[in-house]
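Below: the structure, in structure tokens.
Every protein chain except one is present and positioned as in the full complex.
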Amino acid sequence: MSAAEQFHVDEVSPSYWRVTFDNGPVNLLDADTIDQLGVLVGRIENAPDLTVVVFRSDKPGYFMAHWDFLADNARVAAMQPGPTGLHPYVDNFVRLGRLPVATISEIRGRARGAGSEFVLATDIRFASEKAILGQFEVGVDAVPGGGPMARLGRLVGRGRALEILLGGDDVPAALAAEYGYVNRVIPDGEIENFTDAFARRIAAFDKVAVAGIKKLVDAATLPDDAEFAAGLQAYFATAGRPERRPFVQLLFKNGMQQPDGIETDLGTAIGKLRQTANG
Amino acid sequence: MSAAEQFHVDEVSPSYWRVTFDNGPVNLLDADTIDQLGVLVGRIENAPDLTVVVFRSDKPGYFMAHWDFLADNARVAAMQPGPTGLHPYVDNFVRLGRLPVATISEIRGRARGAGSEFVLATDIRFASEKAILGQFEVGVDAVPGGGPMARLGRLVGRGRALEILLGGDDVPAALAAEYGYVNRVIPDGEIENFTDAFARRIAAFDKVAVAGIKKLVDAATLPDDAEFAAGLQAYFATAGRPERRPFVQLLFKNGMQQPDGIETDLGTAIGKLRQTANG
Partner (left out) sequence: MSAAEQFHVDEVSPSYWRVTFDNGPVNLLDADTIDQLGVLVGRIENAPDLTVVVFRSDKPGYFMAHWDFLADNARVAAMQPGPTGLHPYVDNFVRLGRLPVATISEIRGRARGAGSEFVLATDIRFASEKAILGQFEVGVDAVPGGGPMARLGRLVGRGRALEILLGGDDVPAALAAEYGYVNRVIPDGEIENFTDAFARRIAAFDKVAVAGIKKLVDAATLPDDAEFAAGLQAYFATAGRPERRPFVQLLFKNGMQQPDGIETDLGTAIGKLRQTANG
């Protein structure tokens, strides 16, 4: 992908920003995403009147597909720690969670792997019936790196977190809402207006109250930073091991990272392919 | 309001009490409520055979509307700490949570702000389809004072807690059950019998078992007292700031604290009025 701006920021008002993510046909995350998200989080941290940010996508079918399997991993590995002392990949997510503003993911397409980790780092997740979430990393023999072990266990409970993380299957919107993985499902034709109306409420509220509430909910609900460090370490130790390359090549042969191939049901498909490939 | 008894206690049996709250047309909470709830909690703590207490209201449409905006705040600010060392407002709620008996809120009307904080401090929340919950404080530029940041995050998960607390909107019974804000919804025509039958079960059980179970669930689920202290401090720092007075006056012009005006959809209405008032 390119170094062009992946996060398009529409400053609707000083208290309300609308951010559209755009990176290739399925919205992959890559090394540039890490750098640019770091910059964006810094801008939000320093916006004096901002109380609400909505994250969205204009890409049909895709909110954020997942981490780019062709990304420059050497560049990522060499990145310097961010303000929290953590690697920037999780530093971004940790700082996103602690922002003194409400952050909302409006999910109308797929958000798997790193895309799921992104939405889990935002405060509120509204999904349309077209949303599909999931953490398929177990299917490519990796521990997810962006903290879903820490977050999902607290959000949906141990049993459902383990089903999502060890099963690695796709989680359609309705099941995601039943489990608490997303807040609720809003019909796809209404979700833009719904999210906008919800954001405009918060945009009309006082920053002191919004930030004060956030801080106390953060204290009650956010995992310790150490859990994110351990998760990323497990990811680096497991992802991209050479013995997995043939399987990843098989995924690319099936159209991975393209809109109409295996990406449509990636989590489910990986499970099937693994059983065939092993058998 | 008056210093008359706001909590009417019906001692159905030595093991089962039924408490009806009554304070004005919409059941506001005020300085007297704090004093009287403290006395009631003390009575429950010392009732040797009591295993279950049901809290309810006979006021159509209202369980407990919210904190009285006309209450004597100087009197409240001057109150001496309760047995936990906390201000009596949260001391009551903390002690309510730790009682060696089962406490049940039977919610057939509105329970917002301090009323929501009250039901969150009880063990079990049964709601009829007429119940409406919410924490609208953000809409009057305040951090809620009675601990919902500490409690909701653990009860409904971070995402839904932030939606409730930062959106400040009304939460109708069905959504409250979907989120886990209440245990479940029972049809309004059946809820009295349902709650009574549930309470009579517990009333027939041994206090040693009830108290023993409570103590261990408390250890697993209750926030530290420090979280309640921080929440109340944030409330005192944000509530009633002079710049908000014109907006509160606008709410009174719209019938606040009366049964048929803006109280019917207070959370929703405040969001709309704020957008108009600011715009």
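Chains: A and B, in written order; residue numbering restarts at 1 for each.
Assume a residue touches a chain if its C-beta (ideal position, glycine included) is under 8 Å from a C-beta of that chain, and two chains touch if they have at least 3 such contacts.
Nothing here was measured: the structure is a model prediction, and the numbers come from that model.
K.L.:
Which is it among B:87, B:125, B:158 or B:274 that touches the chain not included here?
P.N.:
Of these options, the touching residue for the absent chain is B:125.
K.L.:
Looking at the full complex, which residue from A:18, A:95, A:125 or A:160 touches the chain that isn't shown here?
P.N.:
With A:18, A:95, A:125 or A:160 as choices, the missing chain is touched by A:160.
K.L.:
Specify the residue from the set A:35, A:129, A:178 or A:196 that touches the hidden chain.
P.N.:
A:178
K.L.:
What is the set of subunit A residues that contact the non-displayed chain in the whole complex?
P.N.:
These residues of subunit A touch the chain that is not shown: 137-139, 141-144, 149-150, 152-154, 156-163, 165-169, 175, 178, 180, 223, 227, 230-231, 234, 237-238, 271, 274-275, 278.
K.L.:
Which parts of subunit B face the unshown chain closely enough to count as touching?
P.N.:
52, 102, 123-125, 154-156, 177, 180, 182-184, 198, 200-202, 204-206, 208-210, 212-217, 219-222
By our rule, only the chains that are shown with their structure count from here on.
K.L.:
So how far apart, in whole Å, are subunit A and subunit B when each is placed at the average of its C-alpha atoms?
P.N.:
Chain centres of subunit A and subunit B, defined by C-alpha means, are spaced 35 Å apart.
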